[in-house]
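Missing here: one protein chain of the complex. Every other protein chain is in place.
== chain A ==
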Amino acid sequence: MKVAVVDESAARASIIVEGLAELAGCELFVLTDRRGLLSEIEKIAPDIVLIDLGNPSRDVLEEYFVVSRALARPIAMFVDESDDDAIAASIDAGVSAYVVDGLSANRIRPLLDLAVRRFNAFARLQTDLAEAKGKLAERDTVDRAKRILMDSKKVTEPEAYGELRRKAMSSNKRIFEIAEAVVTAHELMGGAE
């Protein structure tokens, strides 16, 4: 069974492919480039095509499947077909599947389930990464606010931090919000970076 994974994110594609590699009898192809996509698909003649919902090439791909003269052309899987839940889950996860007619459900199902799990896992990774980045950015702002206070009020680092914390507690805000206000004010007053 030939499976093509179309994804502009090479990172996500590799995570999905790694998951699908567990399945026996699957030959996997990864397509990340918009250019030449259709000719690649034509060459591969996949039984299943997985493409992320956020891929702008979806309309192009669907159009190709409609007009393709190939006998075994993949068509989109839809709600009213037997495997409602699997398809709904895949849409929720952000992946759409195109499958050639006649491929039995018990061959598609495990593959789709795995793809969905991998998509969800990737989404979680991204959320974690975004959170981690957010925290780093917050810490950076707090550091800058501390330096501003240390310079302008000639206080030590723990004292500067103490002031930020006191202000946060008394105004019922987070330390980061106070720090952000300090940095913004400093910039407005023409303070150097």
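Here is the rule we go by: a residue touches a chain if its C-beta (ideal position, glycine included) is under 8 Å from a C-beta of that chain, and two chains touch if they have at least 3 such contacts; residues count from 1.
In this text, contacts and distances are computed from a predicted model.
Between the names "Nitrate transporter", "Cd(2+)-exporting ATPase", "Ubiquinone biosynthesis protein UbiU" or "ABC transmembrane type-1 domain-containing protein", the one given in UniProt for the chain missing from this structure view is "Nitrate transporter". One of A:A21, A:A72 or A:A88 touches the chain omitted from the figure, and that residue is A:A88. When the whole complex is considered, the residue among A:R58, A:R147 or A:K167 that touches the unshown chain is A:R58. From the options A:I15, A:V30 or A:A76, the residue with contact to the chain not on display is A:A76.
What chain A contributes to its contact with the hidden chain is residues 34, 53-60, 62-64, 66, 75-76, 78-81, 87-88, 91-92, 96.
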